[in-house]
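One chain of protein is taken out of this complex; the other chains stay put.
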Amino acid sequence: MAKDSLFAKSMITTQDWLVEDLERVLKLAFEMKEDRYSDKYTSLLKFRTFLMFFYNPSVRTRQSFEAAATELGGHAQFLEPKSMRLKTKKSAGETIEDAAQVMSRYGAGLGIRILEDKVPEYGAGDALLREYAKYSTIPILNMADDKFHPMQGLADVMGLRMHLGQNLKGKKLLQVWGHGALSRSWCSIQESLLINSRMGMDVSLCYPEGYDLDPEVIEMVKENCKKTGAKFEITHEQQEGYKDADVVYSRNWMSPNAYSPDGEYLKAKEVEKALKYPEWICDSEKMKLTNEALFIHPMPVDRGHEVSDEVASSKKSIMIDVAENRLHVQKAVMALTMSENL
Amino acid sequence: MAKDSLFAKSMITTQDWLVEDLERVLKLAFEMKEDRYSDKYTSLLKFRTFLMFFYNPSVRTRQSFEAAATELGGHAQFLEPKSMRLKTKKSAGETIEDAAQVMSRYGAGLGIRILEDKVPEYGAGDALLREYAKYSTIPILNMADDKFHPMQGLADVMGLRMHLGQNLKGKKLLQVWGHGALSRSWCSIQESLLINSRMGMDVSLCYPEGYDLDPEVIEMVKENCKKTGAKFEITHEQQEGYKDADVVYSRNWMSPNAYSPDGEYLKAKEVEKALKYPEWICDSEKMKLTNEALFIHPMPVDRGHEVSDEVASSKKSIMIDVAENRLHVQKAVMALTMSENL
Partner (left out) sequence: MAKDSLFAKSMITTQDWLVEDLERVLKLAFEMKEDRYSDKYTSLLKFRTFLMFFYNPSVRTRQSFEAAATELGGHAQFLEPKSMRLKTKKSAGETIEDAAQVMSRYGAGLGIRILEDKVPEYGAGDALLREYAKYSTIPILNMADDKFHPMQGLADVMGLRMHLGQNLKGKKLLQVWGHGALSRSWCSIQESLLINSRMGMDVSLCYPEGYDLDPEVIEMVKENCKKTGAKFEITHEQQEGYKDADVVYSRNWMSPNAYSPDGEYLKAKEVEKALKYPEWICDSEKMKLTNEALFIHPMPVDRGHEVSDEVASSKKSIMIDVAENRLHVQKAVMALTMSENL
């Protein structure tokens, strides 16, 4: 019965953690998957509270985090910002300093989800998490912000290892833009680029011109590749991207122009633009160019836009496994950062 | 420690289940009522998640299902559709195929509540549940849809047996329309007709002209009666209905014209119409015509419209017992269909 060396450590992006610590998470996640309701795990958070703030709603994230707390013997509180009276530029309310200190007395951990449409500019969501982390004595777990999505990144890696083996070095991962009506956040894609480059995968990032991601994140990915010796390329040619890929991750994302000058996130404009590229879909024809690639996606998947029904429902599609892994990696992170009974 | 033969079986209406299986539910529900917090039951769903989708809000259903999960050692997640991004005819989103598969990985069961005002036509709610059942590997439990309400039907039977004894054969049940301002779903009434006719009760269905129920359900009820030898009548005369009844179930319901041609549920119009029949109320005068009948109601009851205060608060009113039974029958169904430790 003891606390891990990772106790109270926040996880805002996997990039902030040592690879060896990420490996400990993944090892524990695999063990937890094998023996899901074992007594070894069901008392780790016994009677403890995990606070979850959903500034943005969510399906999988809410279900998997709440189930994770239950399976560790604890309880997750589902909190929405309308029930918070936090201070903003526009209204009186509580400071994050005060809120974080009180919550540190009630809970064992605090999860936060806040995406681009809830903040005035790119990066402000991630900054909010870091401000909470500054004042709280309990770990802040990122349940997706406007920049990063560490739990998704860990679940992706776990899924790839289930199907490709533990060593992903030298395998080619294609991150390819898909057209569609959802105008999605950058967080899942950027987290995937970051963690998979650290795992040594060769990463090909492929999208139509005008859909650049955060240049600072791209720089980090390049640095990661330098350290692991992995290759990294950006291409606007799908043929190039799909060629010899071992994994295809097709997903829509918003353009860097998604915000108006006064900080409004203009979803309608983005959707209109993103529907103009019908050739940007992962289908069976393109999959023939790959090395019998697996198909992954963080879900919910936009069938008919990001990927064809045929590919999404094929034997090579492992997105349901990846979705399940969200549960296991989150349990592992929560156990390591929140349990006093490890 | 094993799974029951009913493990993973969905319950969308009691009509889909064998009578002998319904009897197993009722037997277990009575045992659970007697020994509510016994160790025998509190570990049946230990650390398991029951997912609840409330497309429509609810009082009793939410409280009783969430308490049921707690009392079996598990946890119920309260989910509202605004936090789902499901695909509809009008908007991009996730297919039920994908959602059902992922939830089968997280949860041990999925409850769904969806009534007439959330669907474009009668039956579409029930069809949604059946589509979830098709793709999920966990049981789908109907928490009330536009056609059926199996948990209410089971709770009704349990209540009648508490007060009339185990054998209900030959007892007369009056299902009578009550006027009122709530324009209610058909689900509770139709489920009561179905299950009680299978239990051998003589059923009298009494309502003003223009308030016919689903003709397909009425056909099923007639078939049920043929098998059990029970009587079934439809009458528009209250005197006829109340005469010698052993149980009176007075409840408002909407007319078959509740939907507009373009699939909008017109509640205001229905309420206006339903208030024009002040004589359709269960009161002490009418109760005198019965065989000292019990009064039941699925609650919330609309006092002054569906039933007089005098009858609703009388010793013959067993609606609170029936409401309590919701908890016990739901625990029994959840234990049989969801527990791996039975």
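First chain written, first letter: the chains are A and B, and each begins at residue 1.
Methods note: contacts are C-beta pairs under 8 Å (C-beta built on N, C-alpha and C of every residue); 3 or more make two chains touch, one makes a residue touch a chain.
From a predicted model like this one, the values you see are computed outputs, not experimental measurements.
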{"item": "Which residue of B:C225, B:A323 or B:M338 touches the chain not shown here", "value": "B:A323"}
{"item": "Candidate in contact with the missing chain, chosen from B:L164, B:A181 or B:I234", "value": "B:A181"}
{"item": "Sole contact to the chain not displayed, among A:G107, A:G178, A:G200 or A:P298", "value": "A:G107"}
{"item": "Subunit A residues that touch the omitted chain in the full complex", "value": "46-49, 51, 74-75, 77-79, 82-85, 91-95, 97-99, 101-103, 105-107"}
{"item": "Positions on subunit B contacted by the hidden chain, ascending", "value": "37, 42, 54, 57-60, 62-64, 66-67, 70-71, 73, 75, 78, 180-182, 299-303, 305, 312-313, 320, 323-324, 327"}
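Here, only the chains that are shown with their structure count from here on.
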{"item": "Geometric centre distance via CA averages, subunit B-subunit A, whole Å", "value": "40"}
